[in-house]
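Only one protein chain is missing from this complex, and each of the others stays in its spot.
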Amino acid sequence: MSDGRGLLKAMLLPGATFVLFLILWQIAVEYGIAPITVASPSRIAATVIREWDILWFHMEPTLLTAIMGYLAAAVTALCLGFLVYSMRRIESSVLTVGAVLDSIPIIAVAPILIIWMGLSLSTRITITAVICLFPMLISVIQGLNTQPKNAQELFTVLAAGPVQKFRLLALPNALPYIFVGLKIAAPLAVLGALVAEWTGAEWGLGVFMINAMFGLRVDQLWSAVFLACAMSTGAYGLVCLFEYLSVEPGQNPDGGKS
Amino acid sequence: MTIAGQNPIQITLVRLVNYAAFLVILFLMWAAAIRLFSIPPYLLPGPEAALEALYANAGTIWAAARFTIGCTLAGMAISVTVAIALALAFLLSDGLSRALMPLIIVIRTVPMIAIAPLIIVIFGRGPWNSIGMVALLTFFQIMLGAKKGFTSPTRNTLEMMHTCGAGFWQTLIKVRVPFAIPYIFTGLRIASGSALLCAMFAEWLSGAPGLGALILNAYSAGNFTLMWATTLCSTTAAYLFFTFTIALERFVLNRIG
Partner (left out) sequence: MSGLSVAGVSKNFEIDGRRFEALSNIDLSLDAGAFGALIGPSGCGKSTLLRLVADIMAPTEGTIAIGGLPPSRARKEHHIGFVFQDPTLLPWRTVLENVRLPLEVAGAKASPGNATPLDLIKLVGLSGFEHAKPAQLSGGMQQRAAIARALVLSPRILLLDEPFGALDEISRHRMNLELLRIWAETRTTALMVTHSIQEAVFMADKIYVLAARPGRIVDTVEVEMERPRRLSQMNAPAFTSAVERVRASLFGDRLGMLNDE
C-alpha cells in the first residue's frame, strides 16, 4: 500500500522545515539572540564528536538498564495479562492496583526502591521496569479482551481447547494492541534509566547530564540530552520496525496512531 | 477508561470509594507486613508513623501541594491555548500540517521529562520550570485531540453546511468546535494523568517549593516518615486530579450527547 516514493515525498516538507529550524537556531545563537544557556546545533555536533568516548562510556550502562528493564516489564506484563485472561474475575482488581501504583510519582518510587534494594544495577532495572509495566499491562489486557464474537463462535464450532483458543486466536488478535503498549513503553524505558541514575548512580548518561547541569557545562548538557532523545526515538523506531514485521497492516484499529 | 452513560458524580464517588478501600487494605497489609517480617522503621515506617508525620507537617505539605497543583493548572491552561491554536492553524493550512505533523510525531517519542535538565538550565529555578514542563508534556495530547476533533465532522455534514451557504468560520463555530469538544476533553484527560507527576518531577530537579522538592528534601534529610507521608499525599493528589478530569470529560460528553 505505501510505496517508497510516496513516503519519501511525504518526508520532504517536514524534513525541509526541520532543516530550516536548525538554521534559524544556529543563527539565533551566533548572533546572540538566544540566551547563553542555549547551544547551537554545530556546537552540539562538535561536542558529541569530540567527547564521544566519554559519552559512550556513560551511554552503555544507561542502555543496559533501559533494555533489561524494558524486557523485564514486557515479560511481567505478558504473564500478568495471561493470568487475567484465564481468570477474568481478577481483572478489575489488577487494573485498579496498577492504576494506583502508576499514580505514585517516580521520584518517590525511585528513592523507596533504593532504600529497599540498595544502590545497584538491579535496583535501576527494577525502577525502569516499574515505569514501563503499566502501559504494557493495559494494552495486553485490552488486546486479549477484544476478540470478535464471530471468531469466538468459530472456535467453539471447531471444538478448540482453551490453549488452542489462546494460541490461535487470542494472542495473534491481541498483537496490534500489545504493540501499542510496547511502543509507548520504549521511550519510558530510557526515561526510567535516566531517573534511576538521577536518584543515585555513579555512571550513566543521567549522571553525566546532572553533573553537566549543576556545573553549567552547557555544551555537554545539550549533547547528553540530544543523545538521550536519540536513544528514545531509536527505541521507539525499533519497536515500530518489529511491529511492521510481525503484524498484518490494517488488522485492527490502532488506538495509538494519531 | 471512561464508563459510557454514567453521570460524573457517580463516577467520582465510585473512584473515590475504590481508592479509599484500596488505601485501607494497603494500610492493613502494610501494618501486618511490618509486624510479620519485623521490618525496621528506617526501611519502612508503619502507617501510624506516616500518618503522624502527615499531621505534624500538614501545613508544609499543603503549601507544597498548592504550589504543585497551581503550576500544573497554569501549565495546562497554557498548553490548551497553544494546542487549540495550533490545531486551528493546521486546519487553515494543510501545508503547515504536512510540514509539522511528522516532526510532532517524532518529538512525541521523546519523554519530555528527559529534557527537564535542559529546561532548568534555561529557565533557572522557580515555578516556570514546572509550568513549562507541564505545558510541554500535555501539549501534544491535547493538540492531537483538538486536531482529530476539528477534522471529525463527516463529509456529508460539511457538504450540508456548504449548501446552507456557511463559510469557514461559521462552519468552524457551528460544527467543528462542538464536534471537537469531546476529543479535546479526552486529550485533556489522558494528558492530566501524568501532568501533576511531571510538575513534581520538575520541582524534584529544580528545587522549586512543591511536592517534588519536599520528597527529595525529606529523603536527603533522612526524614523517611515525612517522605512516605508526602508520597502518600502526592499519589492521592495525582489520583484525585485524574479523577476530576475523568468526571469533567464525562460531564461534557453527557451535555453534548
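Note that the chains take the letters A and B in the order they are written out, and that residue 1 is the start of every chain.
One rule holds in what follows: a contact is a pair of C-beta atoms (placed from the backbone, for glycine too) under 8 Å apart; a residue touches a chain by one contact, two chains touch by 3 or more.
All figures in this text were calculated on a predicted structure; none of them were measured in a lab.
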item	value
Chains in view that touch the one left out, judged over the entire complex	A
Residue of A:G6, A:P35, A:P148 or A:G215 touching the missing chain in the full complex	A:P148
Absent-chain contact - pick from A:S122, A:T146 or A:Q164	A:Q164
Positions on chain A where the hidden chain makes contact	148, 150-151, 153-160, 164, 168-169, 172-173, 175, 247-251
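One rule holds in what follows: only the chains that are shown with their structure count from here on.
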item	value
Computed distance of Cα centres, chain B from chain A, in Å	19
Interfacial residue positions of chain B with respect to chain A in the complex	1, 18-19, 22, 42-44, 95, 98-103, 105-106, 109-111, 113-115, 117-118, 120-122, 144, 147-148, 197, 200-201, 204-205, 211-212, 215-216, 219, 224, 227, 230-231, 234-235, 238-239, 242
List of chain A residues in touch with chain B within their complex	10-11, 13-14, 16-18, 35, 37-38, 95-97, 100, 103-108, 111-112, 115-116, 186-188, 190-191, 194-195, 198, 209-210, 212-213, 216, 218, 221-222, 225, 228-229, 232-233, 235-237, 258
